[in-house]
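Just one protein chain is left out here, and the rest sit where they should.
== subunit A ==
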Amino acid sequence: MALSRLSLRSNRFLQPSSTTAAALPSSLRRHVSTDTTPITIETAVPFESHLCDAPSRSVETSSSEILSFFRDMARMRRMEIAADSLYKSKLIRGFCHLYDGQEALAVGMEAAITRKDAIITSYRDHCTFLGRGGELVDAFSELMGRKRGCSNGKGGSMHFYKKDACFYGGHGIVGAQIPLGCGLAFAQKYSKEEFVTFTLYGDGAANQGQLFEALNIAALWDLPAILVCENNHYGMGTATWRSAKSPAYFKRGDYVPGLKVDGMDALAVKQACKFAKEHALKNGPIVLEMDTYRYHGHSMSDPGSTYRTRDEVSGVRQVRDPIERVRKLLLSHDIATEKELKDMEKEVRKEVDDAVAQAKESPVPEPSELFTNMYVKDCGVESFGADRKELKVTLA
């Protein structure tokens, strides 16, 4: 699907340029024909396991899938960078937690599961929302507090939800989504459908008591819950070695099996999530630790350089960047040429810019929206303004 779009757009884009017009269409034709053939790729880093057998390092994929990884990650990266500049120009207010660097997690997970499997995450949710099928316009509108936003502008950066894609958000309090996630898994078990819940949390939340409470219940009741620790090595400003006595987060489940995954490798993430889904449906909960990294600070108000050196950040960017990794894969396997990838990135950039422009145009919520969605049913209660002459609204 992505590929056919690519060929269509590339053709339109390439027509004016004359230099390599003859060469490119044939290369397009070349990888269009191989997009259904499975390719097996070895992950760079082996999996580490706890109380279970690690999955194989050979990942089954296809060229169209790797291309879609590239495209989706590029879109996520551009979205986060656009959000960064929007925040700096004060169009986004409050808290804005950016996910750039961690995109491989979102795309790898999506590749392994269906839209009926549930995902719940913390406040760093923009890219997960996009991965679940969220529209760029809805994301930017929500960030700027417009009516068009995915939560009608009333949630903000930390409260993206998409019910029809089983994306349960977007939660501001660290760790509070973990019991919710186990509740989702419980509901899945109750309804006897063969779906699982991925509950994402960070290395900071891994020290919350409710994680262990929820893990205990999940293991006791055999719930199809997969707890994914996105270990980006910093809980806001505190490094993992300063906050956790045992930073082996995949082992902290104790009686629950665990798996440590290179979270910057989208294919490894895909393999691990596929393995975890099968495991959870048969044997109950499993903990995944994704070794990943965020380039931005904890949020936009954190420069991200007081607790780590700029060399460290740029080092990771050079060696482990998820998009670069996929780009190298595409080039080495001759799935696409550099120019094609650059064009794809340009398209994505345009897509994001268009979405930002559209979101900027969309209206803010009406004043009456202040009182909507409080209760599902009308309670008939009236709310007076400060001087009793102001807005009298019936709580709806």
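Everything that follows uses one rule, which is that contacts are C-beta pairs under 8 Å (C-beta built on N, C-alpha and C of every residue); 3 or more make two chains touch, one makes a residue touch a chain; residues count from 1.
To be clear about the criterion, contacts and distances are computed from a predicted model.
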**OP:** Write down which listed name, "Cell cycle control protein", "Vacuolar protein-sorting-associated protein 36", "pyruvate dehydrogenase (acetyl-transferring)" or "UDP-arabinopyranose mutase", is the UniProt protein name of the chain that is not shown.
**Re:** "pyruvate dehydrogenase (acetyl-transferring)"
Original post:
Among the options A:Asn152, A:Asn283 or A:Thr337, which residue touches the chain absent from this view?
Top reply: A:Asn152
Subject >> Selected from A:Val59, A:Cys182, A:Leu227 or A:Val326 as touching the chain missing from the view >> reply: A:Cys182
Subject >> Chain not shown: contacting residue from A:Pro55, A:Gly169 or A:Gly202 >> reply: A:Gly169
Subject >> Residue in contact with the excluded chain [from A:Val137, A:Ala214, A:Leu259 or A:Val316] >> reply: A:Ala214
Original post:
What is the set of subunit A residues that contact the non-displayed chain in the whole complex?
Top reply: 118, 120, 149-156, 159, 161-163, 168-173, 176, 178-184, 186-191, 209-210, 213-214, 216-217, 220-221, 372-382, 384, 388, 392, 394-395
